[in-house]
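Only a single protein chain was left out; the remaining protein chains are all shown in position.
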Amino acid sequence: MILRRPFFWIIAAAIAAFAAAPLGGDVELRESLLLAAVYITLASNLNIMLGYAGYVNFGSIVFFGLGGYFCIWFMNSLHWGLVGAVLAAGAAVSAMAFLFGLGILRLRGIHFALATIGVVEAVMAFVTTFEPWGGSTGIYLSTELFQALGGPAAALWTIYYLLVGVMGLSLYLSYFVKRSKFGVGLRAIGQNEDAAVTLGVPAPRYKAAAYSLSAFLPAVAGGLYFFKGAFIQPADAFDLTLSTEAIVITMLGGQGTIFGPALGAYLYEELRGWLLTSATFANFQLVVAGVLLLAIVLFAPGGLMGLIYRRFPRLKRVLE
Amino acid sequence: MSAILEVERLGKRFDGLQAVGDLSFTVNEGEILGLIGPNGAGKSTVFNLVNGVIAPDTGRVLFRGADITAEAPYRVARRGLARTHQIVQPLPAMTVLENCEVGACFGRENLPLARARAAAREAALLVGLEAQLDAPALQLTIAGKKRLELARALAAQPALLLLDEVLAGLNPAEVARMIETVRAIRARGVAILMIEHLMQAIMSLSDRIVVLNSGRKLSEGAPGAVAQDPAVIEAYLGDPGLARNGR
Partner (left out) sequence: MIGLLASILDGVLVGAVYGLAAMGITLIWGVMDVVNLTHGAMIVAGMFGVYLLVDATGVPAYAALAPVLLAGFAAGVALYWVAIHRVVGQPPLMSLLATFSVNLVLIGLGTALWGTVLFNVQVSLPGFSIGRYTFPGTHLMAAVLTAVIAGALYLFLYRTRLGKAVRAVAGNREAAELVGIPTTRILALSCGLGVALACVSGALIATLFPFTVLSGDAYQLKSFVVTVLGGMGNPTGALLAGLALGLLEGVATPFMPVSWTLVLEFVLFVVVLIAFPGGLLSVRLRRRRP
């Protein structure tokens, strides 16, 4: 029945586009699309908490970084294969997120948001002194791990397609959650948590589940991303910039929509690319992001999709 | 008639103010019990204590025989107790239908989404909102929002409905309509505990009345008897002489 909805096929088309575009061997395009896929993954999953339940997760990078660490550790020390390591990393991070969420999500949005700011600092401080994970120097992956995938060049292509797959799963996950009873409950929480609870929405459980769910695919993406670089260290794994950008992207595109994060990711990456090459603005990446976010919050809280839907309300039936 | 809600010696203190003290009353199945009292008597607090928004200091709340004292509101809702709010609490960006869906999905019936949609439609129909199913809740008038509160609570197929000043802010035509709706709800077998300030309405709707003053039960009984009770008259009008001298 869901196959009849046009949006299902729109997502499929997007995935196909990502898969087909660099087929000619254009490595530069592939790298650019890979980064876009990462952004879309992070933003779509962030949306589950932010756009539906209305809870800002400032530290979503923690899923990405921990996923990377778990994956590399599983492969390096336990000698697992890529797919197994990546899935296990996702599961591990999800489980941790669920436990943490059960505790911290009994509270309201503000407290949760503050806790997510702190959690990145705390985890980074911890990992920096945690010797089994390389402490502050990090872990280097031996390149023979790439041989299992057919050598470095082939491995990069495999990783690309896997990441596109993860991106697609993120979009579908976001879509299915939105259309499910779980999603109705989350959105009720986001609109008015007190009213939702009185109506019977089991808020603490739902919020923890959403938080945990929103951790899985970013953790998998993190595993793939850092495996690709064959190196992970705390400063990169827990760089708040990426989670900040995920927030800006989600808000820019339109929180609570599925197409929004994808649109936002594309636009943001274009903007960022332009900023980095422009002489005046190279250092002002975050300043521009901040100004953009402020403008959205003050004047267009529904983001671009919000503006589009206001102009073309009919599109709501097709897009999400 | 068996009791569907039993409140036993409920007490709650806020920073030195005894909002509710040693309160006991019962709501029977199929009846409409009116809860009245001067402003600040603690009526909304009673609702909050019953459905779990705040925990009482003393006393118990029993719903259909089960002890639900201080249980989380969503668990209470799942048992079949729904409530509306004095200050309406719509889910603003969601449509009327979606608002009711939430009630249907997470209330007593715990329906899957498809069946919830049907139940939601039915509830909206009962209160007369069928023309605005796709309108975002924030666009409704105050009367519409009040009806939405009601529809949402009904969509959950509750056994007991707590109505908090559902007539406040409505014009006479809307009041009359709402009274009819409340009667229709009772006709379906739902017990109702309602707080109201519109004396004529609540006196005519209720089977029994409980009068609250400063958190304590002042009087209880049939509407006619309660209206004649000198203590009640004094509480509302302040001058016992007015009671002694007739109306």
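Here the chain labels run A and B in written order, and each chain numbers its own residues starting at 1.
The rule is short, and it goes like this: a residue touches a chain if its C-beta (ideal position, glycine included) is under 8 Å from a C-beta of that chain, and two chains touch if they have at least 3 such contacts.
These figures come from a predicted structure and were not determined experimentally.
Novice: Using the document's definition of touch, tell me which of A:I40, A:A289 or A:I308 contacts the absent chain.
Specialist: A:A289
Novice: Out of A:A12, A:L35, A:A91 or A:L114, which is the one that touches the chain we can't see?
Specialist: Reading the full complex, the residue touching the unseen chain is A:L114.
Novice: Using the touch definition up top, pick the residue from A:I11, A:I247, A:M305 or A:L319 that touches the left-out chain.
Specialist: Residue touching the chain left out of view: A:I247.
Novice: For subunit A, which positions touch the chain that isn't shown here?
Specialist: Against the left-out chain, subunit A lists 50, 54-56, 58, 103-104, 106-111, 113-115, 117-119, 121-122, 125-126, 128-129, 244, 247, 251, 283-294, 297-298, 301.
The working rule: only the chains that are shown with their structure count from here on.
Novice: Rounded to a whole Å, what is the gap between the Cα centroids of subunit A and subunit B?
Specialist: Whole-Å distance between the two chain centres: 44.
Novice: Name, in rising order, each residue of subunit A that touches subunit B in their complex.
Specialist: Residue list for subunit A touching subunit B: 179-181, 184-185, 187-188, 191-192, 194-203.
Novice: Please output the residues of subunit B touching subunit A within their complex, sorted ascending.
Specialist: The touching residues are 51, 53, 72-75, 77-78, 82-83, 85, 89-94, 98, 101-103, 105-107, 110, 112-113, 116, 152-153, 156.
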